[in-house]
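Here the complex is missing a single protein chain, while all its other protein chains stay put.
A and B label the chains in the order they appear, each numbered from 1.
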Amino acid sequence: MATKKFMFVNRKAPYGTVYALESLEVVLIAAAFDQDISLAFIDDGVYQITKGQDTTGIGQKNFSNAYKALGDYDISKMYVEKESLEERGLTPDDLMNLVWEDEDDDYKEKSSIILVNREEMAAVMAEQEVTLSF
Amino acid sequence: MKYTIMINEGPYQHQSADSALQFTRALLEKGHEVFRVFFYHDGVNNGTRLSVPPGDDRLIQKEWSELAKEHELDLVICIAAAQRRGLMDADEAKRQGLDADNIIEGFRISGLGQLIEGGIQSDRTIVFGD
Partner (left out) sequence: MAMLHIVNKSPFEKVTFDSCLGHASAGDSILMIEDAAVGAIDGTVFADKLKAAMADKSVYVLVGDLTARGLSEDRLIDGVKAVDYAGFVDLTVDNEKTQSWL
């Protein structure tokens, strides 16, 4: 089957609605189809990958560790928008350490997080072939 | 042109369920091909046969069902989203040991791979949601 550039745009915080969790489920399936996958975290979507999430007080399963597993599925392009972080008083240090292993570079562990500004994010979006928004 | 439509909200709660239906009708009227309509999140509720809105209101599920029959549309409800929300076909209900099924004629239940396949096979993938 053909390879297309798929982008998953995440704009919502986790737990308040089910979109983040069910978006992740689509991403994992898309990975099995060997597609060229990128994730975008903009606006409240950046809260999906903050570190130290603790859901014991809300009766929901903490699914944030699933983002850490994405590297094992060859998903290595997670674009995070600087402006979205700044607007929310966050810095890259507030995010989980998301990595992938580069087969072509002696399986060296590399960060999956690509920090971009709004203009760069717009350029990445413009390159996509299929954009699924959550 | 070949289209896949993704619908992420249930009927009545959000207008996107209506918009998707209107858009799909317009596509067909213009002679485009609808490769697949994929229902996700609360969108799976567009496939229940147990809705009884007031008599002067539209019955969105039935409209999809009739459109599917007329144009041989492939209406797919995501199985994972459907299981969370209690949408079952006869086979799935039996497999889960449940005493009822509730999907309307013209819909089928399948996996998320159907959405990705739709995205790959279609010229355009259009998402309706909240």
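By our rule, a contact is a pair of C-beta atoms (placed from the backbone, for glycine too) under 8 Å apart; a residue touches a chain by one contact, two chains touch by 3 or more.
Just so you know, these numbers come straight off a predicted model, no measurement behind them.
K.L.:
Thinking of the whole complex, not just what is shown, which of A:Tyr15, A:Phe33 or A:Phe134 touches the missing chain?
P.N.:
A:Phe134
K.L.:
On chain B, where is the contact patch with the chain that was removed from view?
P.N.:
1, 3, 8, 15-16, 19, 22-23, 25-27, 29-30, 32, 124-130
K.L.:
What residue numbers in chain A mark contact with the hidden partner chain?
P.N.:
Looking at chain A, the ones touching the missing chain are residues 9, 11, 19, 42-43, 118, 121-123, 125-126, 128-129, 131, 133-134.
As a working rule, only the chains that are shown with their structure count from here on.
K.L.:
Need the CA-centroid distance for the pair chain A / chain B, whole Å please.
P.N.:
Going by mean C-alpha positions, chain A sits 27 Å from chain B.
K.L.:
Spell out the residues on chain A that touch chain B in their complex, using ranges where they run on.
P.N.:
It is residues 1-2, 4, 6, 18-19, 22, 25-26, 29-30, 32-33, 35, 130-134 of chain A that touch chain B.
K.L.:
Which residues of chain B touch chain A once you look at their complex with the stated criterion?
P.N.:
Against chain A, the touching part of chain B is residues 6, 8, 40-41, 80-81, 111-113, 115-117, 119-120, 125, 127, 129.
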